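A short worksheet on the structure shown next.
A single protein chain has been removed from this complex, and every other one stays in its place.
Up next is chain A:
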Amino acid sequence: MSFLDAGIEFAFSFDQLYDRLQSMPAPIRLRELIRTIRTARTQAEEREMIQKECAAIRSSFREEDHTYRCRNVAKLLYMHMLGYPAHFGQLECLKLIASQKFTDKRIGYLGAMLLLDERQDVHLLMTNCIKNDLNHSTQYVQGLALCTLGCMGSAEMCRDLAGEVEKLLKTSNSYLRKKAALCAVHVIRKVPELMEMFLPATKNLLSEKNHGVLHTSVVLLTEMCERSPDMLAHFRKNEKLVPQLVRILKNLIMSGYSPEHDVSGISDPFLQVRILRLLRILGRNDDDSSEAMNDILAQVATNTETSKNVGNAILYETVLTIMDIKSESGLRVLAINILGRFLLNNDKNIRYVALTSLLKTVQTDHNAVQRHRSTIVDCLKDLDVSIKRRAMELSFALVNGNNIRGMMKELLHFLDSCDPEFKADCASGIFLAAEKYAPSKRWHIDTIMRVLTTAGSYVRDDCVPNLIQLITNSVEIHSYTVQRLYKALLDDISQQPLVQVSSWCIGEYGDLLVSGQCEEEEPIQVTEDEVLDVLEGLLASNLSSPVTRGYALTAVMKLSTRFSSVNRIKKVVSVYGSSIDVELQQRAVEYNALFKKYDHMRSALLERMPIMEKTATNGPTEMVQTNGEAEPSGLESKHPPSITQPASQANDLLDLLGGNDVAPVIQTTPAAKPASAGGELLDLLGDLSLSGDPAPQVPVSQPSFLLDGVSSQPLFNDVAAGIPPMTAYNKNGLKIEFTFERSNTNPNIAIITIHASNHTETEMTNFVFQAAVPKTFQLQLLSPSSNVIPALNQGAVTQVIKILNPQKHQLRMRIKLTYTHKGSPLQDLAEVNSFPPQSWQ
């Protein structure tokens, strides 16, 4: 029979007599209640029993019955653990704490820790009791008080009682001292300002022999050093903590078998690990301390038994410490090798821990970790999900130019067989790695194709524009690419990213596809009709998403300039002119219009996409405004590939204006052409920039901007009576004049029309006008009327610039002009500053 029951039994026998004089039966004993509740066969039955007992307990509490209070609260705690409410027992716990009986106090403090939390005011009532108990004559009562304070003391309680704790920290009673140390840790966590107060008491803590006190002292010192750099410095220099810790650790390792603290042949592993942790904090960023602990770390690393978990726990902590302090390189290599050995351990936990640690060190000690690459790759095949994930992350971190082919084989194999939860991350990782280290364009395309065909539906949406850009730039293998993508389409049209990329390619390079030529592999024979069948199939299929259908329709349209079966294409396009899908319908209508009214522009509009530059920093997330629309007035540009591609490579003027060796590739054709007022561009204009705003601007969403003024209404509103025109540039026979208007629909928009005229005797061809404005502005360049400026002022090229100036800053602009004159290409940069105030105020 337990002691609790013994005490209660004793009281009970007298109470039986007492009760015969009363009418109330004694409340049932705790174990009895537990037994009864466990016999309940259903939840409902249990609930009934509990409710009955709770009612009895409640009346007992109301009667202020102190004899059975302890028993009742104990029962209440049991019921609370089963999930039933027990808040009505909170005050009773306080009464038990205030009682003189040890049994009462024990249950009372337990109840307080379970039922109370510091957010309720009730718990503050404990403060006085705890204070008294901290000064009790019996150490076990003091222990109860320290324990409760150290587990759940609120900030106020800690403030009130810190002095008592500090006193107990200096006692010679090791039982109390160790508890006081941990209680002090809690106080510091709750009220960091009180840290100073405990400093004197820490003076001789480490000269204790008692392991309990040693351990808790190390915890206290760790807490203080972690929280306060001043403390840290103090302990390093004044207290010479490092040598003391080294000495203690050495004793633990060298001393013989101590049965009291032994765990599988290792002496007090808990203390060893805590010391290693404190050494880590002391040695971080400090050469002297790091040097002082080098030897002991090497000793622990080489001498610790690795057959059981406990030894590995110590080694793990040692490795973490070595990697974090300023250790010499030999020691670091030792540490990584330990992790490498962990990887080969049979124990899953050890392997997991090794992978996690290697992931942390791979940046700083890349070469050392590379040596274990094959083991890490093997972990990809592990059965455990957590290990697989870590291994995958680490594998990606280890990919470099030298091992890309081998690693990619393994990673693709992993992608084939891994769980769906990994596929998205793995696919993205593969794309990133391939982009950085691809040994050849063909290999890159092949890898991407492999990912799209095996994990196509898990690929992230932003991969599609990235891939399209990559394909466009791999000029020499266009026919190979389109052929492979076409074949993939024939197999499977369910994976949307694959279908989208394929449709886009077929639209662009359909002519290569049917030409029957292919550089890299055996060309396939495809007819135009077969290709159109496939695309029409996509349009009709239920598997295709609306976005995919858009791609397919655009591809069909593009083929009208590449194939000869234009009539068929016209038919397809007109059919979708009455599609229920609004997006599709709009496209079809616009393409129809292209056939009917603007046929002369069609070939120019639908010609091949130019090579797109992509900056490293700007990913597909940056939105960029396009230059001009794909179709002339009234129609909005509706090619998602062409819009998102400019978005994805931020074809910024910086590359071009910065005078790179890369010749400007972008022509101002009427086709969709990106020329941005993006972030990098404005860096160039640092001196022009008026706001100090370093963040890249967020462009106004295109549709609303485009719609400003681009509608069936007249483009400009002649509100601008009175803004004088100006000459922006006049050199070498090229003169550019600006005329101004203010938009009626948006007062922050100024509309500038440039008139470029040429008074030399030869015409200027391939004329491209580009402009950049400071960060607070946004700029949109519409299509020029032409890119040939006739000689002798016989005509001007006009182009419209729209400037959004919400902050009403003074307008300044930098322009770049490229043209061919008398056979030679010319370019020039100029700044335009003297804008009339009415154009920007």
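Here is the rule we use: a contact is a pair of C-beta atoms (placed from the backbone, for glycine too) under 8 Å apart; a residue touches a chain by one contact, two chains touch by 3 or more; residues count from 1.
We take it that contacts and distances are computed from a predicted model.
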item: Hidden subunit of the complex - UniProt protein name among "AP complex subunit sigma", "Sodium/hydrogen exchanger", "Nuclear pore complex protein Nup85" or "ATP synthase subunit b"; value: "AP complex subunit sigma"
item: Option touching the unshown chain, where A:V353, A:I376, A:L605 or A:I736 are the choices; value: A:V353
item: Among A:F61, A:Y316, A:Y591 or A:Y819, the residue in touch with the chain that has been omitted; value: A:Y316
item: Given A:T138, A:N402 or A:S578, the one touching the chain that is not displayed; value: A:T138
item: Hidden partner interface residues of chain A, rising order; value: 2-4, 6-7, 10-11, 14, 18, 31, 34, 38, 67, 74, 77-78, 81-83, 100-103, 106-107, 110, 113-114, 117-119, 138, 140, 143, 146-147, 150-152, 154, 175, 178-179, 182-183, 185-186, 189, 211-212, 215-216, 219, 260-261, 263, 268-271, 273-274, 277, 309-310, 312-313, 316-317, 320, 348-353, 383-387
